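Below is the structure I would like to discuss, written out as structure tokens.
Every protein chain except one is present and positioned as in the full complex.
Now for chain A:
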Amino acid sequence: MSYTQKSRLLEVAITFVVLFNYLQAVLSMTPEAQMDPSLASGLLIKLVIQTVVMLVVMHSILAAFNSKYANRAKDEREQAIALKAKSVSLFILQLGVVNAVFALLVNTVYPIPMSPVHQLVIAALLSEIIGGAVEVWLLQRG
């Protein structure tokens, strides 16, 4: 497994943990609390801090064990694969944005019982996870 693969796999795992924690926090809220902007922004700040800290710590550990490859840039094949994965990721994000905008327009939370802001954040995290998984799979396939 190449360093890029390990690194992306780690990012996917961290994003998955962050998404799980976020979903747990949002689903435990009442519908009124979900619409509260101060609670939503507090949750977002927590999400950002949690992600940054976990990424820095895990990347430092990974780089310490793979010092030879840690500072090397992606090669042309890895860049091409990253581009493919990014297009998948952006498609998922687009779906999430359209869904959130639709929920805002019709002023209802159908089909997911969650405020549009949270739907948007979850779509962003999901797009990152799916994009990362596609990249790891393409790197593994060769």
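Definition applied: a residue touches a chain if its C-beta (ideal position, glycine included) is under 8 Å from a C-beta of that chain, and two chains touch if they have at least 3 such contacts; residues count from 1.
What we mean here is this: contacts and distances are computed from a predicted model.
Engineer: If you had to name the missing chain as UniProt does, which of "Cytochrome C oxidase subunit III", "Heme exporter protein C", "RNA polymerase sigma-70 factor, sigma-E family" or "Helix-turn-helix transcriptional regulator" would it be?
Structural biologist: From the listed options "Cytochrome C oxidase subunit III", "Heme exporter protein C", "RNA polymerase sigma-70 factor, sigma-E family" or "Helix-turn-helix transcriptional regulator", the omitted chain resolves to "Helix-turn-helix transcriptional regulator".
Engineer: Which residue among A:4, A:34, A:51 or A:89 touches the omitted chain?
Structural biologist: Touching the chain that is not displayed is residue A:4.
Engineer: Determine and list the chain A residues touching the chain excluded from the picture.
Structural biologist: 2-5, 75-78, 139, 141-142
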